[in-house]
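First the structure, which I've put down as structure tokens, then a few questions once you've had a look.
Every protein chain except one is present and positioned as in the full complex.
Coming up: subunit A.
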Amino acid sequence: MLKLDRKLEKLETSVRHMGRQVIEQHKNCEVLFEHPEKSLARQVMHNDEIINNYETNINEQAIADIVLLRPIATDLRRVIVAIKIASDLERIGDYAKSMAKFVIKNLDNPATLKILKEASFIQQRLVKMLEDIMIAYKQKDVSLAYEIPTQDKELEALLQDFRKIVIKNNVADLEDAFNLSALYRTIGRSSDHAVNICEHIVYLCKGIQYDFDKEE
């Protein structure tokens, strides 16, 4: 095994660890939506720092690999894709932090918490999508990377339903309604970044830039 192979394997392992950490955060958010409580929410907010450190570390590794080992062709794509996936994972991690913040803010707001429960099902779908993505990345499975974005479409539809629930429940407080809409947007944005990662995996495997937004 070449030194370059070992370094790239290490780099991708770091990205996978980072992915696992991000998934853990979103799983905790799913729990929080179902059973809101302060200490877990605090923990999620605190752990965001770990994810940020992962991204910094991955960028440093990637720069060292480029400078010292001069990767080309597939090797170079592996480095570029590691940087890009880490960047999207970091954003997805940020959204988990926002969700935890939202829970803390609304702990004494039973009307909001009741609707929040409805979101845990959607959040579960997001977690499943992230898990599938990390499998596609690990196995460099391009057909899986092509399939996953349909989950984003389904999730988008569920979010529309959630919006209707918010309206139907006739949230009295306008601020609560705004906050809830901001929350469901964080789930939607996380899913958008997840789709970006699918594009990076396609680029990694095939060397072509694919845009899932332009599909339809």
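Following the convention adopted for this analysis, a contact is a pair of C-beta atoms (placed from the backbone, for glycine too) under 8 Å apart; a residue touches a chain by one contact, two chains touch by 3 or more; residues count from 1.
As a convention for this text, contacts and distances are computed from a predicted model.
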Record lookup, UniProt, unshown chain, options "RNA polymerase sigma-70 factor (ECF subfamily)", "Class E sortase", "Sugar ABC transporter permease" or "Phosphate transport system ATP-binding protein" -> protein name "Phosphate transport system ATP-binding protein"
Considering the complete complex, of A:R20, A:R70, A:K114 or A:K138, the missing chain is touched by A:R70
Considering the whole complex, not just the chains shown, which residues of subunit A touch the missing one?
2, 4, 70-76, 207
